[in-house]
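Excluded from the complex is one protein chain; the other protein chains are retained at their positions.
Chain nomenclature is as follows: A and B, assigned in order of appearance, with residue numbering initiated at 1 for each chain independently.
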Amino acid sequence: MLRRITPTTIHPPFANYCHATLVQSTARWLYVSGQLGIRPDGVIPEDFEQQAEACFDNIARILAEAGMRTADLVRLNAYLTDPADLATYMMVRDRHVGDPPPASTLLVVQALARPQFRIEIEATAAA
Amino acid sequence: MLRRITPTTIHPPFANYCHATLVQSTARWLYVSGQLGIRPDGVIPEDFEQQAEACFDNIARILAEAGMRTADLVRLNAYLTDPADLATYMMVRDRHVGDPPPASTLLVVQALARPQFRIEIEATAAA
Partner (left out) sequence: MLRRITPTTIHPPFANYCHATLVQSTARWLYVSGQLGIRPDGVIPEDFEQQAEACFDNIARILAEAGMRTADLVRLNAYLTDPADLATYMMVRDRHVGDPPPASTLLVVQALARPQFRIEIEATAAA
């Protein structure tokens, strides 16, 4: 249902993402809210890496609830608040995305919905 | 056509949004440009709350032109320029989104297309 597009006519991706995902018209879609680094019990870890892990855990559980899985991710949009966390984010992403990985957008923004949050990850999936 | 997904395996949403929206393959889609706080006559209110109201009014009129309505919103992506406006944004959103509400992403960014704009809201709908 998903085809990853990474043309050889442009520079390869810098990290673990594909340049684009092509989705057939028969797919159903899952639009996931920007997920924050909060665990099921309400704990918000101070550590960036643990927040990023919690975001991916949340996305995995939402996908499961909709009968989908990580391989169905079309695009991940990640929003960090500190450029110093970029390398750690990419490391955590590597642990969670499939092979081939989804398309990706990665931005550093001024702030998120509450000051303690250091990352928000939005996902779009189709299957 | 839309099913709101809010799994009990993760922390509930902090505010008036669902964790994800599932859309069937038979839907047609409306991708709305980031809407700014400008009224039909070109007036851009200085007040944040009035700008946010104008964004939602614009979205409602675009939905109507496409034969859709607020209940068809799949995801709202809101971009503010000042974290001090977050609570007001959530209050305005409560007045405009349906029940159940759409998925959501909320970011504070450095600036928008012109300095007088304090909020931009992008919408995706399906019906």
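Keep in mind that, in the parts below, a contact is a pair of C-beta atoms (placed from the backbone, for glycine too) under 8 Å apart; a residue touches a chain by one contact, two chains touch by 3 or more.
Note that the structure is predicted; figures quoted are calculated from it, not measured.
In the full complex, chain B contacts the hidden chain through residues 25-36, 38-42, 57-58, 61-62, 64-66, 77, 79, 109-115, 120, 122. Think of the hidden chain as still there; on chain A it touches residues 5, 7, 9-11, 13-15, 17-25, 27, 74-75, 77, 81, 83, 86, 103-110, 124, 126.
The rule is short, and it goes like this: only the chains that are shown with their structure count from here on.
Taking the mean of the C-alpha atoms as each chain's centre, chain A and chain B sit 21 Å apart.
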